[in-house]
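What follows is a single structure, and I will ask about it in a moment.
The block that comes next holds chain A.
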Amino acid sequence: MKAIPVEAGLILAGTLFMLGLISVLIRRNIIFMLISVEIMLNAAGLAFIVAGARWGQPDGQVMFIFILTMAAAEVSVGLALILQLYHQLQTLDGDAANKMKG
Partner candidate 1 sequence: MEKYLWLVPALPFAGALILILGSGKLTKGISGFIGAGSVGLSAAISLVLGLQFLREPATVIQQQLWSWFSVGGLSTNFALHLDALSMVFIFVITFVGFLIHLYSIEFMHDDDGFTRFFAYLNLFVCSMLILVLADNLVLMYLGWEGVGLCSYLLIGFWYKEEKNGYAARKAFIITRVGDTAMAIGLFMLFQTFGTLTIQEILNLAPQRLPMGSETGTIIAFLLLGGAVGKSAQLPLQTWLPDAMAGPSPVSALIHAATMVTAGVYLITRTFPLFELAPLAQNWVGIIGAVTLLIAGFSALTQFDLKRVLAYSTISQIGYMFLALGVGAYSSAIFHFMIHAFFKALLFLGAGAVIMVLHHEHDMFKMGGLKDKLPVIFWTFLIGAGSLAALPFITAGFYSKDQILWMALASEKGNIWFFLAALIGAFVTAIYTFRMVFLTFYGEEKTHVGHPVGALITIPLVILGILSFAAGFIELPHTLGHFTLFSDYMTAVVPATELSPGIESTEWLIQLSAAVLCLAGVGIAYFFYMKRTDLRAELKSSMIVTNRFWYSGWGFDQVYDFVFVKPYVYLSSINKNDIIDAFYKGIVSVSNFFHDAFARTQNGVMRWYIMGIVVGAIFVLSIGLLFQ
Partner candidate 2 sequence: MVLLLFIIILMAGGVVAWIASRFNETVGKIIALLTVSADLALSIMVWLNRQAYLDSSQDQWMMRFNAEWIPTFGISVSFALDGLSLLMIMLTFFLGVLAVLTSWKEIEYRTGFYYFNLLWVLAGITGVFLTMDLFLFYFFWEVMLIPMYFLIGVWGHENKTYAAYKFFIFTQASGLLMLLAILSLYFIHGSANGTYTFNYFELLNTTYSPEVGRLLMLGFLAAFVVKLPVVPFHTWLPDAHSQAPTAGSLILAGLLLKTGAYGLLRFVVPFFPEASLELAPVAMLFGVIGILYGAILAFSQTDFKRLVAYTSVSHMGFVILGVFAFNELAWQGVVMQMITHGISTGALFILAGSLYERIHTRDITSMGGFWARMPFMAVIALIFSMASLGLPGLGNFVAEFLTLLGSWSANRTLTIFAAIGLVGATAYSLRIMQKIYYGEARMDPHRSSHSQDLGTREKLIFIPMVLLIVWLGVYPQVFIDTAKRPVNDGLKLSEQKIRKSFEAREAVLNQKGGAHE
């Protein structure tokens, strides 16, 4: 099996993470923001896997499972919040929910 450099894996994770980040920053639609967060979480998980593969240890995969669990919980709560928001404000505009500004 031909070896893949660690850097390549990490750069892929980093790039995906940055793309997710850009998306969070530019989107106003709150569902898109949620999707972007998923991308970022996934990228972070990927980085763990790369690191785990680097050392040949299962810990990276364990971490991925934890992240996965968290992502699942986050999505379910996040979607519930989106539903509420949409019912309350009749919009998916994340900026509309700014009543907590100082």
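For anyone wondering why these and not others, all candidates are chains of the complex that A comes from, given by their letters.
Quick notes on this one:
Definition applied: a residue touches a chain if its C-beta (ideal position, glycine included) is under 8 Å from a C-beta of that chain, and two chains touch if they have at least 3 such contacts; residues count from 1.
The structure presented is a predicted model; accordingly, all values stated were derived computationally and were not measured.
As listed, 1 or 2 are all part of this complex, and the one touching chain A is 1.
Taken in their complex, chain A has these residues touching candidate 1: 21, 24-28, 33, 94-95, 97-102.
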